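First comes the structure, then the notes that go with it.
Apart from one protein chain that is not included, each protein chain of the complex appears where it belongs.
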Amino acid sequence: MSHHIVEVKDLSYAYAGGPEALRGVSFRIVHGESVGIVGANGAGKSTLLLHLNGCLTPQRGSVRIGDYPLTKETLRGVRRAVGMIFQDPDDQLFMPTVYEDVAFGPLNLGLPADEVEARVMGALETVGAAHLRERPPYRLSGGEKRAVAIASVLAMTPDILVLDEPSSNLDPKSRRQLIELLRTFTHTKIVASHDLDMIMDLCERTIVIHDGRVTADGPTLEIFNDQELLRRSRLERPLRMQACPVCGRR
Amino acid sequence: MPNIESALLDLGGLDVLARRPTPIQRLDPRAKVLVALAFIVTVVSFGKYEVAGLLPLVAYPVALVIVGDLPAGYLLGKLLVASPFALLIGMFNPLLDQSILMEVGPARVSGGWISFASIMLRFGLTVSAALILIATTGFYPVCLALRRLHVPRVLTVQFMLLYRYVFVLGEEAARMARAWSLRAVNARGMPPSVFGSLVGQLLLRALDRAQRLHMAMLARGFDGEIRQAGALRFTGADAVFALGWTAFFIVARCYNLPHLMGGAVMP
Partner (left out) sequence: MHMADALVSPAVGGAMWAVTGGLIACSARKLNAELDDRRVPLMGVLGAFIFAAQMVNFAIPMTGSSGHIGGGMILSILLGPWAAFVTIASVVTVQALFFADGGLLALGCNIFNMGFFPCFVAYPLIYRKIAGDRPTPTRILAGSVASVVVGLQLGAFGVVLETAGSGVSELPFTAFVLLMQPIHLAIGLAEGLITSAVVNSVRKARPEVLEAALAAGPAGASFSIRRLVVGLGAATILTAGVLSWFASAAPDGLEWSMARTAGAEELATPHNAIHAAAGHVQALTAFLPDYDFRNPQTKADGPAPAVNAATSAAGLIGAAMTLGLVAALGLALKTRRAGSDVAGP
């Protein structure tokens, strides 16, 4: 299934009046892979993610999602294939009820009413939020909002999931539930986060971005063991890999 | 500024009431919107010196509050908070209109007092009708009903998004105002310069949010039109509710029921 492939080649992007946010990023992610993207604040993670479903279009270089190169013409197809989960669920849950929000995408696809209903309930059950269907999003807890945001994307049946800081603002239990949920998905996953412990749990491969460039790309454990690389990229080893604060042992 | 938080709480509070499981809440929102409009038109169509004729109409809010299981004290509190402007303007009537219109034994009541009472009664009735509409229906179903009643989609979608983001931006505004008030202990009010920069910040954040929101919409196939799944069903019960109340309003408008009753018992 070639349409699960994400290929970024020599991608560069500069915001109007700003410095270059991306300077020649290249990588290739194949079907079923789960890849972490880590980097300091302002390293270019968000800009990169915005290219993956066409919120931004490449100024130089190219992005390929499956068989489509990302251009204005293929935008709809690309957005169909790539499900993007934004950092702030309040930006994503804009409809008045949970049900309406999850139905927003399927309705835009022009699906018949019973198919919409089936998809919405299926997605809500997957994330364990079926009981929230009539609730307005502003009355949900952080964990519930995140779950519904994921459901709203699942209802589009994407092949690839892109998640921007999925564990931010979650309490420890909600964070754990989220990780368990994401582990059950067989989609190709791209997770950008500062939460390196979560990346360890979710991703076998990690890409490090610093100053708009890829500074490392390889197996997650290998990268998190490279102290010097992490320091240069303004990162820190995941807590789990650090020495025990009481006895000093690893 | 705790008043922002309480205002937001208020804004959400009415909607919560609409989820109570009573026969009123279950009615089609279109029926409730139409009855509320008919009620308001009836109330305001009474002449300026009418007090007694308005009284039968009190039955409508009373019935809906009780059957809809709404907290009467809470709604009355909201009425009081909203009353100053009507009170301020209405208060001039007793001062300016002193012609005697009614005698009860030795007491003489001027037209000004009667019209003042009428203003306040009408204020109470119309405002409670609006509050009860939201509290028995919920804001979003009212929007859906308006859309089905051919209000332009631009406006109903705007209502929906406004109501969704009032909470998000209201909380942002409340945080900023609190940060200011913590550091301006002695200030009696926010000076316009501070207010200007606070609002400027709030606006820049709002613009960023609008952009992210747009991206989130595009990511799910948005093409300029918001589609809604919400389905409405107008049943026999809705028709009975709408026609029954409308008929009552017409009768109460055409016949001065208290006068008729009073006249019947008087020799």
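Lettered A and B in written order, each chain numbered from 1.
Rule of thumb we're sticking to: a residue touches a chain if its C-beta (ideal position, glycine included) is under 8 Å from a C-beta of that chain, and two chains touch if they have at least 3 such contacts.
Note that this is a predicted model, so its numbers are computed, not measured.
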Contacting the left-out chain in the complete assembly, out of B:V16, B:V41, B:A179 or B:A239: B:V41
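Methods note: only the chains that are shown with their structure count from here on.
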Inter-chain centre distance, subunit A versus subunit B - centres from mean C-alpha coordinates, in Å: 42
List of subunit B residues in touch with subunit A within their complex: 12, 15, 19, 139-140, 143, 160-161, 163-165, 167-168, 209, 212-213, 215-223, 226-230
Of subunit A, residues touching subunit B in the complex: 50, 53-55, 76, 79-80, 82-84, 86, 88, 90-92, 94-97, 99-100, 103-105, 107-109, 113, 116-117, 120, 134, 136-139, 152-153, 156
